[in-house]
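Attaching a single structure in structure tokens format; questions to follow.
Here the complex is missing a single protein chain, while all its other protein chains stay put.
Order as written gives the chain letters A, B and C; numbering starts at 1 within each chain.
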Amino acid sequence: MIIKVVDNLFDPLDEIRASETELVTRRSKIGASSFFVGTMRDFNEGDSVQSMFLEHYSGMTEKRLEEIAVLAKTKWSLDWVTIVHRIGQIHPAEPIVLVATWSAHRAQAFDSCRSIMEQLKSTAPFWKKESTNDGTRWVKNNTAGYSEND
Amino acid sequence: MIIKVVDNLFDPLDEIRASETELVTRRSKIGASSFFVGTMRDFNEGDSVQSMFLEHYSGMTEKRLEEIAVLAKTKWSLDWVTIVHRIGQIHPAEPIVLVATWSAHRAQAFDSCRSIMEQLKSTAPFWKKESTNDGTRWVKNNTAGYSEND
Amino acid sequence: MSIKVRFFASLSDMVGKSEMDLEFAEGLTVLDVWEKTSPDDLLPSGSLFAINHNYSEPEDLLKDGDEIAFFPPLTGG
Partner (left out) sequence: MSIKVRFFASLSDMVGKSEMDLEFAEGLTVLDVWEKTSPDDLLPSGSLFAINHNYSEPEDLLKDGDEIAFFPPLTGG
């Protein structure tokens, strides 16, 4: 299990590769891996967005991410879980979050990856402040993840 | 859109990176990407498996994969779809399949990636023949992807 | 009329060949082709058929130049 909150640019594919070196001894027990990467768009709610500041609650945020990963490992049969989340100043096209799960079976990998992502959005303390042409604004709400949008 | 049937070892993360260079111009419109990698296990149905041969129907297989990707692009709002599937002789821990989708929104990326994977398993002509200690055997059925196993 | 018949995976093992050409008069269905080419083998339940790379039904009619394929349930991915 790798849980990280990072304050500079990270490469999701490098992070996945690093996790896979950790589980190399049980590589041939794994049949499925599911990865999700959230990246910053240059638009939101109809406005163009130049950059974004991601605030977190140091200590509580890491604790929640760990709890989410541990609970996922009790609910699904997982060989490994990696969560990486960016904080600080960030620009369009940069990665915000990586959730990655490895399992013997594909339903376990898919379900757990998605559930971790939804849990993260609804319970991990992060807040986005966007810089638009009209100044800065706090994003008010995350939209639901099992519906059609965002 | 990249659809490939390959007869030697491929690296799913390299394939994802190659796809991302194709969509670099609209990188900042993408908020979510979902990747699934299926890899070969060294066990199946209680037996240890040494290697596997993956047969396909050249022509029809590629056609089905393209249809699956095109239909996904009509159903979901996707910026890019990549499908890579291995054929031929393959060994434990080697990748069998990559499905990758990129979208503005996470539900679109998650739903389409999973649906493409299920469509592939149920409608793309591939057959697995396993080599076990007792000789070779054709795998009889794929298990359902939205249930608990495989 | 002539068609090409193909067998994949376990069906190819069962029939003992992977493809053959078949000459016939007219009005042959997918199932008729199986019976003509593999008279000793019962078609396993769950078998799939494709005419010219499109999934088809057992009662579909073949026409000159068609490629008909017989195969077991899919196990890719």
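To be clear about the criterion, a contact is a pair of C-beta atoms (placed from the backbone, for glycine too) under 8 Å apart; a residue touches a chain by one contact, two chains touch by 3 or more.
As the structure is a computational prediction, the values presented were derived from the model and not from experiment.
**Student:** Considering the full assembly, with which of the depicted chains is the omitted chain in contact?
**Tutor:** The chain that is not shown is in contact with A.
**Student:** Of A:Lys4, A:Lys29 or A:Lys121, which sits in contact with the chain we cannot see?
**Tutor:** For the chain that is not drawn, the touching residue is A:Lys121.
**Student:** Of the residues listed, A:Gly46, A:Gly59 or A:Gly135, which one is in contact with the missing chain?
**Tutor:** Missing-chain contact among the listed residues: A:Gly59.
**Student:** Spell out the interface residues on subunit A facing the chain that's missing from view.
**Tutor:** 38, 54-57, 59-60, 63, 85, 96-97, 117, 120-129, 138-142
Assume only the chains that are shown with their structure count from here on.
**Student:** For subunit A and subunit B, let me know how many angstrom lie between their CA-based centres, rounded off.
**Tutor:** Here the centre of subunit B sits 22 Å away from the centre of subunit A.
**Student:** Report, in whole Å, the distance between the mean C-alpha point of subunit B and the mean C-alpha point of subunit C.
**Tutor:** Here the centre of subunit C sits 27 Å away from the centre of subunit B.
**Student:** I'd like to verify one number: the distance from the centre of subunit A to the centre of subunit C, where each centre is the average of its C-alpha atoms, in whole angstrom.
**Tutor:** Here the centre of subunit C sits 48 Å away from the centre of subunit A.
**Student:** Which residue numbers or ranges of subunit B touch two or more of the other chains?
**Tutor:** In subunit B, the residues touching two or more other chains are 38, 117.
**Student:** Subunit C: which residues touch two or more other chains?
**Tutor:** 77
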